[in-house]
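Complex shown without one protein chain; remaining protein chains in place.
Here the chain labels run A and B in written order, and each chain numbers its own residues starting at 1.
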Amino acid sequence: MRHQHSAGVFVHRLAGAGVFHVVLTLLGLALVLPFVWMLLTSFKPLEEVNLENWIPTRWLPGNYAEVFETKGLQFGRWYWNSIFIASCVTFLQVFTSSLAAFSFSRLNWPGRNKVFLLYLATMMLPGLVMMIPNYQVMIELGLVDSYVGLVLPASFSAFGTFLLRQFMLTIPSSLDEAAEIDGAGKWRLYWDIILPLCRPGLITLTIFTFIGSYQSFFWPLVMLKSLHRYTLPIGLLFFDSSQGQQTNLLMAAVTMSVAPMIVVFVVLQKYLVKGIQLGAVKG
Amino acid sequence: MSWSRAKKRSLALGLAFLAPNILGFLSFTLFPLVFSLILAFTNWDLRLHNIFRQETLRFAGFENFSRLLTERDFWKYLGNTAFLMMGIPFGIAGSLITAILLSRDLRGGSRRIWVYLVAVVLLVLGTGALLLAGAGATGMTILIAGLVGLILMGGTLGGSTVYRTLFYLPHFTAGVATFILWKKLYNPHTGPINNALRPLLQSFGSVIQATPPGVLRGIAWACLVGMAMLVLTALRRLSRAWRDGEAGRLSVVLGGALLLAPAALATRWAPWSEGGLALAGAAGAMTVLALAAAIVRKREFRCRHDEGLGFALMFCGVLMIAQFALLGLSRVAAALPAMAANPDGMTPPEWITSYYWAKPAIMIMGFWGAIGSNNMLLYLAGLSNVPQDLYEAASIDGASPMQRFWNVTWPQLAPVTFFIVVMSVIGGLQGGFEMARTMTQGGPAGATTTLSYFVYTQGFETGRLGYASGIAWTLFLLVFLVTLFNWKFGNKYVND
Partner (left out) sequence: MKYVFVFCALALVAAGTLTKLTEPDARSPVPVVYWATDPNPARIEQIRLFHEWLVKNGYTTPEGKPAIELRLDTVNFDSSKLIVQGVSGVAADIWDRGVPDLENYSLLADITEDARRLGFDTSHTYPALADLLSVDGKQYGFPCNVYVVNFWGNADTFAKYKMKPPPRSWDIETFERIGKEFVGKANPPGKRRTVFFTSAANATLLRVLARSEGLDQFNETLTKCTLDDERFARSLAMGYKWTYEDHILPSAADESSFATQAGYGGTHLSLFQQGNYGMIAIGRYMLIRLRDFASPPRLFLSHLPYVEFENTFVGTRAAGIYAGSSRKKESAWFLAFLASKEYNDNIVADADSLPPDPAATTTEAFRHPPEHPNEWGTHEAAARAAQTIAIVESRSPFIEPSSVGRIVNVRIQEVMTGRATPAQAAKDTAERINEEIQRTLAESPSLRARYEELAALQEKIDQYRREGKKVPLDWIKNPFYRRYYVHKGWAQEN
């Protein structure tokens, strides 16, 4: 009797959860289909890209190698540029933001809160407003079409400072006092104690900044002139406008430029979700 | 002002840590900000003021702004931006529903997993075997079945994390790469979307042709009646708020204007003017009647003008968008017989190469990215913070799931929703640049040019930096107004 009852509940639960699974699966399918098409098309021969059948009759992994060899593109170089620039931006931004966040959260100096408010206020401004004068500044400094011109303006962010400050505020201040008793200076406090403790925050900011910079479009579009300095988004745009009818190669290129993000996301999503739910928004 | 040594020291120390960041902040944020504000009041033009040519640079006063407001394209682009922003509520609703689905505990006992696993493994293996055997024609079916199997397996094993990852991917990867992907998906003749739609529409076309035209006309009119019903309901709700002293004059008038906007525009858009006229007439008559009734009853505003403005605008705004959706539906229903009568059969839309479909196409793409966005994650966090005892109390009261949602979940999520709406509206006002530049170049015939793309073309393609700064600051002003409005009136709504 008891056994029967539990089986009934089991079947009932199974069916209930099943409905949810089915709905979620279908939704997931709909969202993922574009990616599936992208992936399959990237393996097709050119004459098949327009067919209704998504699956290639001949699989051509060589398409990927061909993207790197296509004349008029420098895909390998663009890949490198994107990752290099994004890394520089990320490193600088995380470093300067952590310093500033430390100053805003652990040090007590007159006028601190007013300056912080100013930081917060600028987060609301559309980036578009700043682009035009920044471009003018780059012209004056002769940094148009240079790596430095791409990295420098992106390396300081109010958002990163804000995010890390929120993290640092959660670290108990008793630590500071203990460190002070040990005779540690503020730099030691920052370098040896606070930084290791806000690792999750640093990782979150790293992901945000890296992805943001890897994806950034407007600024590189305006700044870059030389083909060999292009980043991936600009390179893809160039590919699409110059040889975009080669859908299979284009999709291979798109797949390759999306792939690092998918990997980063799947591996580090725990930190990301936490970061976003802290009230931060991808920026 | 004599500061103690300690105070000076702390200031020096604080600034030392801040220095690297604040230097960058000053030179790349604050200075450009001030500079662009000045720029917006000059006639700075890269083509006239540069190292080779110096025309007189002059202070232009509000010239840039007055030119902008009289430029006919500006209003069109503002309209485009607003049109695309109508997708926002759908995206938010999608995120909310997804978050609710995901918030269920989907992992269960080991036995359950095994049942699913066996089914899924069979599905996947079968698919693989068929693929290897070279099944071509049914390849698509197998592909879909295989994918469903894979996702289901992942979902059963990994629970909601797996689904969450899948849902979040479109948003996370959104950028030039995915825009190029969608450009290919939307290709009118060879893209997979239309390849899939074509056979469906062919059979649908014959169904339409078999249906007597009266039915379709009926549907079209039913949609219009639906619109009228919405207006009526909303007006009643508004007038109740008015009577209860919850809505001031400004709120009622603005809300009413929003409600009537679709009907007013329908007279311009509708292919059959008598329908639009009837509609506008009906809506107008209702308003007049409502007003007349109010006057007869000598009703007065019992509160400040802007009381309840946030609620009124949000409520009426959502209903306005619902009306637009109905209006679109009714137009499609009315146009169906003609489309089906086409000798080539019913043809799928031409998406981004067609003037009329370009914006909906962009909105669909936006929806794809918005379902599993940050909003979903924020809602998930919000849902986990709803106290369980509230649900229990509701259950004891015998509330249905729907009632539980409206009475417990929705009010509890209000702060999250508020935050999401503010951020989405700000994002929406500034958005559209990347997609316009990558997919459509703002076309066809300017249909997808948003304000941010307009700034780009004016500033960086024609070199009118002063003018472009003027547009950017106008855009900022809009964003600022929206934000101000939200903080002033939204907070109250949330705290209700």
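Points to keep in mind about this one:
Following the convention adopted for this analysis, a residue touches a chain if its C-beta (ideal position, glycine included) is under 8 Å from a C-beta of that chain, and two chains touch if they have at least 3 such contacts.
On a predicted model such as this, the values are computed, not experimentally measured, just so you know.
Considering the full assembly, A:L202 is the residue among A:L202, A:L236, A:M256 or A:V273 that touches the omitted chain.
Only one of A:N63, A:N134 or A:T247 touches the absent chain when the whole complex is considered: A:T247. Among B:S66, B:T190 or B:T233, the one in contact with the hidden chain is B:T190. For the options B:S27, B:S103 or B:T353, the residue in contact with the chain missing from this view is B:T353.
Among B:F25, B:Y77, B:Y168 or B:F460, the one in contact with the hidden chain is B:F460.
Where chain B meets the chain that is not shown, the touching residues are 43, 45-48, 50-53, 55, 187-190, 344, 350, 353-355, 443-446, 460-463. Mapped onto chain A, the interface with the missing chain covers residues 46-47, 49-50, 71-72, 80-81, 84, 87-88, 91, 95, 139, 142, 144-145, 147, 191-192, 195-196, 199, 202, 225-228, 238, 242-247.
By definition in this document, only the chains that are shown with their structure count from here on.
One finds 22 Å separating the Cα centroids of chain A and chain B.
Of all the residues in chain A, the ones that touch chain B in their complex are 10, 13-14, 17, 20-29, 31-38, 41, 49-50, 52-55, 57, 95-97, 99-100, 102-104, 107-112, 115, 118-119, 122, 124-137, 152-153, 155-156, 158, 161, 186, 190, 211, 215, 217-218, 221-222, 232-234, 236-237, 240, 244, 247, 250-251, 254, 257-258, 261-262, 265-266, 269, 273, 276-277, 279, 281-282. Chain B meets chain A in the complex at residues 3, 7, 10-11, 13-15, 17-25, 27-33, 35-36, 39, 98, 101-102, 104, 106, 108-109, 111-112, 115-116, 131, 136-137, 139-140, 143-144, 147-148, 151-152, 155-156, 161, 163-170, 172-178, 180-185, 189-190, 192, 195-196, 368, 371-372, 374, 377-378, 380-381, 419, 423, 426, 430, 433-434, 437-438, 452, 455-456, 459-460, 465, 468-469, 472-473, 475-476, 479-480, 483.
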